[in-house]
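Missing here is one protein chain; the remaining ones are kept as they sit in the complex.
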Amino acid sequence: MSVEIFVTDKAGLQKFYEAIMANHETYAPVETFGKFDFKRVARLTECDPESPVAKTRSIKPLFFPRTSRVMKYIATSAGTDVSETDEDPLAVKRVILGAKHCDARALQVLDKVYNWDYIDTDYQKRRENTVIISTRCDKADTHCFCTSLDYDVENLDAMDVLIVNGADGKIYIRAKTEKGAGLLNSEVTRHASPVTEESATPELKKQYDAFAASFRLRMDYAEVNAKLSKIFDTPEFENVSGNCVSCNTCAFVCPTCHCFKISDEKVKDAGVRYKSYDSCNNGYFTLMAGGHNPRPAKYRRWRQRAMHKFVYYKERFGENLCVGCGKCTISCPVNISIFEVVNQVAQ
Amino acid sequence: MNYTKQIQEIAAKLFAEGKIDVFVGYRMNGFDDNQVPVLISGPQDISKLVFTDKSVFNLVNYLKTDHTRRKRVGLVVKGCDSRSLNLMLTESQVKRENLYVVGICCEGVVDDDGQRMQNCVECMVPDAVVYDELLGETLSGSQTLTGSKPYIVNVDIAALAEKPLTERAAYFEEVFESCIRCNACRHSCPLCYCAKCCIDQETATLYNGANTTSAAFHALMTWSLHLAGRCVDCRNCEKACPSHLPLHLLHKQNESVIFKNFQEHLAGVNPGDRGAFYKYSMQDPDDFIM
Partner (left out) sequence: MEQLLVPMICKVDKVIQETPDIRTYRLKFREEGMMDQFTYFPGQFVEFSLLGSGECTFCIASSATRKGFFDCSIKKAGVVTADIHTSLEEGDEVGIRGPFGNWFPLDDIKGKNLLFVGGGIGLAPLRSLIQYCTDNRNDYKDFTILYGARTSADMCYKDEIKEWQDNKTLKVVLTIDKPEETWTTNVGVVPKILEEVVKPVIENTMVITCGPPIMIKYTIQSLVKLGFADKDIITTLEMKMQCGLGKCGRCNIGSTYVCKDGPVFTNEQLKNLPDEF
């Protein structure tokens, strides 16, 4: 694929966004109660693709919904009839505007678990039918640490189209995948002009360097991986989890957490089965019917969370199950920071 | 408002005299000027303790965890926190003799952005009502709000009550739709101490554990009704909510119905005082029930 880079200004970018909204099913951050959640939008005025990273939910629910119906059944005198629900996971193609690059990366991480052994076809279908347009952040938030993890933020290819606010005040639009190139060819040409890679690269680099310099949090992920894998029994987990209130918030807002539960709803003779988010911080998570619970104490659940993110997933699928977005820390009622936890434990 | 020095001294004294096993207080979160709760189990960590107008979280919440159960606990309470502690005592959830309570005459706390919290603007009980030791000058006299109708005080409620029913319904529908059912509200509420909660998803008995809007409606309403007449306005739930939902408003909305029909009542101010939902008489009004 030849690299496609376009350059435009703020007005051109808005026209590009509007063109997308006019021609595609579009999802973008919409403000509700002071938080930005990705919702279906028809006009640019409804949403803010440049929403602040700290206040924006991840795009995970668009691929792995908070709740989905997995099957329905109806019991009659002739027998029970079980079927898939009629909900089509995703028939039409869609575009996501304003995804953060950490969220896009999270999908790459999730691909690994959804595509091993049994393949989650619904997830795959949603992935294939979605074009992700992501604006690279200009400045790191208090809890961001994406540059400290095992992926190259500068050359990330998790999004289909990358938008960068160049250091020279111009806006660069760059296709990262075939899907992205296709969208750009049909939508962007009227609002932006193509430039060569040589002329764009220095500006993109300058922007990235300024962004990378703005991080408060830095760590060496390889060191954390290595140290954590050796200290399963450290008492430090008790100290770091002491003030955890055992809610599920961190997992529900996390762009990479993927644990779910299955529950039934029954009305008379018919029922629906749901698949919804679940969290390992929940005391019931591993409680078995007989009363045996391998992780009854809070520190054990926190250990599972930290180790799953930085040791187990790495062992199994070769990636850290954390993209450094800081959403868990921001949302946590008592501001427990996964960054602080793994670093404090690893010391 | 800064009681850091006094609290450190008190904690040091308590540990030195062997009066407590754990001290629940606040520490700096280590990255900005905000604070998080901390449970200290020995004199070595006392220097972490702080108390300023950033000490927001209601620490009574920690009295229901394994870290403090059956232990002698020292803790810091502000006015609203002490009301929830009073209710915990009234409802026999903690033993008074196991606690050493440092009460604060609270001048109000501020949120992450430095704004005075809404519950502090509306505060009616700034002084701690249960304490072994009280820090600061009493503030009760300076408040003008006592005596007015509690549910009217909340400006949001008043504004909402003026709106037509359809608009109100749409407003709350959006609340329930935005709920992700993480249960941070229930886990952060000091008065939600049930070991098995009917809104926890695994033990949900009234509806399925799915994250649907209708389940969120059931969960939040059930939870809110359990708190009607008990809510002490600490807004721990609202601060905990990752969706920033107006949960306190939901409680007050429910509470206003009760206050209108029963007596007005400030929960947890007097020890042993019980709200409308604790009492039953044949004369209780029932015409507000749909």
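A and B are the chain letters, set down in written order, and residue numbers restart from 1 in every chain.
Simple rule for what comes next: contacts are C-beta pairs under 8 Å (C-beta built on N, C-alpha and C of every residue); 3 or more make two chains touch, one makes a residue touch a chain.
It should be emphasised that the depicted structure is a prediction, and the values quoted were computed from it without experimental measurement.
The chain that is not displayed touches the following shown chains in the complete assembly: A.
One of A:F16, A:F36, A:F63 or A:Y114 touches the chain omitted from the figure, and that residue is A:Y114.
When the omitted chain is restored, the residue from A:H191, A:K227, A:K275 or A:K327 that touches it is A:K275.
Touch with the chain that is not drawn comes from one residue among A:Q14, A:S68, A:N129 or A:T177, which is A:S68.
One chain is missing from the display, and on chain A it is touched by residues 68, 70-71, 73, 75, 79-80, 82-85, 89, 113-114, 116-123, 232, 258-266, 271, 273, 275, 278, 280, 285-292, 294-295, 300, 304, 307-308, 311-313, 315-316.
The definition used in the following text is that only the chains that are shown with their structure count from here on.
Remark: chain A and chain B have CA centroids separated by 32 Å (rounded to whole angstrom).
Note for the complex: chain B touches chain A at residues 29-32, 34, 36-39, 57, 61-62, 65-67, 174-175, 178, 180-184, 186-188, 200-203, 207-212, 236, 239-240, 242-246. Residues of chain A touching chain B in their complex: 32-35, 37, 66-67, 142-143, 216-217, 242-243, 245-249, 251-253, 261, 263-265, 274, 276-279, 282, 284-285, 287, 297-298, 331, 333-337, 340.
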